[in-house]
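The full complex has more chains than appear here; those shown keep their coordinates.
Chain naming follows the written order as A, B, C and D, and within any one chain the residues start at number 1.
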Amino acid sequence: MSRDTRTILEEVRSGVLTTEEALLELKQKPFTDIGYAKVDVHRRIRQGVPEIIYGEGKTSQQITGILRALEEAGEDRVLITRLPEATAGQVAEVFPITYHAEARIGIRGDLPEPDVPGTILIATGGTSDIPVAAEAALTAEYLGNRVERLYDVGVAGLHRLLSHVDLIQQASVIIAIAGMEGALASVIGGLAECPVIAVPTSVGYGASFEGLSALLSMMNSCASGVSVVNIDNGFGAAYTASRINHSIRHGGKENS
Amino acid sequence: MSRDTRTILEEVRSGVLTTEEALLELKQKPFTDIGYAKVDVHRRIRQGVPEIIYGEGKTSQQITGILRALEEAGEDRVLITRLPEATAGQVAEVFPITYHAEARIGIRGDLPEPDVPGTILIATGGTSDIPVAAEAALTAEYLGNRVERLYDVGVAGLHRLLSHVDLIQQASVIIAIAGMEGALASVIGGLAECPVIAVPTSVGYGASFEGLSALLSMMNSCASGVSVVNIDNGFGAAYTASRINHSIRHGGKENS
Amino acid sequence: MSRDTRTILEEVRSGVLTTEEALLELKQKPFTDIGYAKVDVHRRIRQGVPEIIYGEGKTSQQITGILRALEEAGEDRVLITRLPEATAGQVAEVFPITYHAEARIGIRGDLPEPDVPGTILIATGGTSDIPVAAEAALTAEYLGNRVERLYDVGVAGLHRLLSHVDLIQQASVIIAIAGMEGALASVIGGLAECPVIAVPTSVGYGASFEGLSALLSMMNSCASGVSVVNIDNGFGAAYTASRINHSIRHGGKENS
Amino acid sequence: MSRDTRTILEEVRSGVLTTEEALLELKQKPFTDIGYAKVDVHRRIRQGVPEIIYGEGKTSQQITGILRALEEAGEDRVLITRLPEATAGQVAEVFPITYHAEARIGIRGDLPEPDVPGTILIATGGTSDIPVAAEAALTAEYLGNRVERLYDVGVAGLHRLLSHVDLIQQASVIIAIAGMEGALASVIGGLAECPVIAVPTSVGYGASFEGLSALLSMMNSCASGVSVVNIDNGFGAAYTASRINHSIRHGGKENS
């Protein structure tokens, strides 16, 4: 942002822009205002990733409106998370999207090829955690990462996890997804050398309090190197993991 | 209790007791009333264990009063839990007690020899959990059990625990003590074949909420065969473990 | 596990296994990987009990897949807990299972005869707690235990409980199931000499907070010898009780 | 209040009072304003009980100021609850008060003789609950009630309570005081025919959460006829019990 301001200021200085034009540009540039949403049409340029739409609580009209604003800005690859199946059907009548029911994700356009060498390992404690893992996996792939899936390796049957220690030690980033007591994050955190993103899930009942138990467990992990995102937030974990995984590439550049 | 009622009823039937005497006996028998406490002087007979005093919130006068009532009933081996050091000093001026500062336990009389063959394994996640483990260990020994201590084997360094799998598999009962995220209970629960009693501790800070995180974690253990007692309740875990360990002996008798 | 490792190491030493074969065996032995689940096909051997499937949140396809993997490993007796009625119907089209609607349990194969002499007493505070008790009772029977049912003996009408003190005193293990204020566990804990597993239920309304009140109550039981499992977790209580009840037999063996 | 308003209005009507005088009287009558407190000097007349001062968080200057305002209004019997020992000492230099350290209560003047025939039974689960019971007992006596104390009758040793069923059935009102799991209220509620006021106490540790466990337990009592006051609120329970106990007398009057 400071660089942009500088450019605009220099154009004002050199007379390319009037003061009024500069003010206007400062205000209008980064998004298109469609009333119920301010669509960030330059996000791919600023943050290296295209716009992502959070689908929950939006009508299909609102979603297609945002897709249209993005299309007009030249953006035709869009990820829509937490998209109810019914809404997806209505959106699909207007824009072609692929809907992944388990992950509740809709994608306009194709998934890209991985653009960094590292791998994001996505591990779950149980079978019931898979929908959250699917959201994470698709998001990570959409953001250009290679993904490895390792499901149902909860700590109550430690041998299932220990027989895949190689995957844990080769990953660039690990996303550890678990409900109930959420102990998976600590055990993986103790075995891994890379950053671990923990995702508590709402899987469980009674005193799991819809994921609170796993969340607290992960916040208190006795393993260092573990940080946590919101309950069931597979998307957020993947976004963070992708930032880390892509930092590695940038780091490579800085070293040269 | 039903058996006692039967005996009393039969003595009424046979004229050994009058109705009034029977009523009196039903009322007065099991305890001595010293006003601020109803001291259970027949507990060793009814439940196989002598009286145990919960020391917290009691004055030294109250504790010595209870000790005196027990002494008059012929009971000179008593365990006092959660006994503040200052109170212990005051009690010791009246009755000889041994005070274990780390466990905050005072004992009148000697620790008995184990009276059952099995072993109770007491494991902790960290060094800071040792005071709770000490309370559990002394209680278990006081109740006639053989105890094995295994400290600082938290799941973040899994090799510390895995190198003692033999202890886990040879124990009759295991007490798993951990604060923070409390994952130790699940991992031990998955490795053990015997009952596991989990004790959450208040070790930790921030979102550990003084043991709540570990408690919820243990309640939601994905490992079956784990049950939980109150935060920092080393005594209660040992009492339960002793009941189980002594059931084994009884079981042995029933099989013969 | 340490014993197995030793065997494998000795076979490597003696040349029976190559290093690669040993690694392979260490990894593949205890489970069959079917992608969304790592099925523990050797559990009966390692822990003495066959595999149990947690049905909630699994599709019928996932459950039949796990049943098939178990069948291929020679296991044709399987317990499925928290199985929604609709899913049960879909599973039943592929594998013959008996569905117990009140307990939400599906069983493939027959319930075995009790294989230990002791009895597990299952008591409830009210009529509304019976579904949890049914889950516990079927699980305990499935695991080879004799079960006694004692329903609707909540502490507000103490005479209902006191008239069955004999059952309480003859049991090997007691499962005390109650919602609302959960006081049943404390009262039974004070009357019993055997271990008591308390199960809080979500029965109640308002400040019961879906079982939290009963859970806290049971965690704070003033009766020693009580440990607690998750809200509505009849299965977990029965599993723990069965471990204790079967320890008794093992204990008998060790004494000989 | 409506009756008072009527009187004042009638005096306005008849010319005894001017409008301004009436407004003044409506405003000033029921209390003396000493800035930091509005002292209710007519409470004995309106509600039948003299003023009671809540001592916590008040300086000794504030308390003596209130005592002085009451004295000027002719009130020389005052109860001060939750009075810290140090403050009590400072107040005692100005006004003669009797300080009850266990109950943290200061009393100016003498305790009255009981002015109603019924008895308030005050029962506690344990010895550590006695300070709350002492606050309740002194308050009830200050308000003119006969009090019976029954301490350390928690449900884990049911025989201690059952041997006093006669006290429970003869009381006019019962105050059941317990910490930890608070089950005492339900058991007494099931045995009693009179109203039961339950007082949760902060006795306990860990998951007792400073009385929350007992409070929820008592709110969810499966026994009907139990109502609850705040944690450690011995005063409030006694005040309510006294209202009930004195209603009985009034009731007697209404019947005649």
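Some points to look at:
The rule is simple: a residue touches a chain if its C-beta (ideal position, glycine included) is under 8 Å from a C-beta of that chain, and two chains touch if they have at least 3 such contacts.
Please read all numbers here as calculations on a predicted model, not as lab measurements.
Copy number for the full complex in this structure file, with 4 chains shown: 8.
Following the convention adopted for this analysis, only the chains that are shown with their structure count from here on.
Chains touching both subunit B and subunit C: A, D. Relative to the C-alpha centre of subunit A, the farthest chain centre belongs to D. Per the C-alpha superposition, subunit A sits rotated 90 degrees relative to subunit C, a value rounded to a multiple of 5. Between subunit C and subunit D, the centres computed from C-alpha atoms are 49 Å apart.
Chain centres here are Cα means. That of subunit A falls 59 Å from that of subunit D. In subunit C, the residues that touch at least two other chains are 1, 191, 212, 215, 219-220, 224, 230-231. Taken as a contact graph, with one node per protein chain and an edge wherever two chains touch, the assembly fits none of the named shapes, being neither a line, a ring, a star nor a complete graph. For subunit D in complex with subunit B, the touching residues are 126-128, 130, 151-153, 157, 159-160, 163, 203, 205-208. Residues 1, 26-31, 35-38, 40, 54, 56-58, 62, 82, 200, 202, 210-212, 215, 230-233 of subunit C are the ones that touch subunit A when the two sit in their complex. Touching subunit B in their complex are the following residues of subunit C: 1-2, 47-48, 52, 117-118, 162, 165-166, 169, 172-173, 191, 193-195, 197, 215, 219-220, 224-231, 235-237, 239-240, 243-244, 247-252, 254-256.
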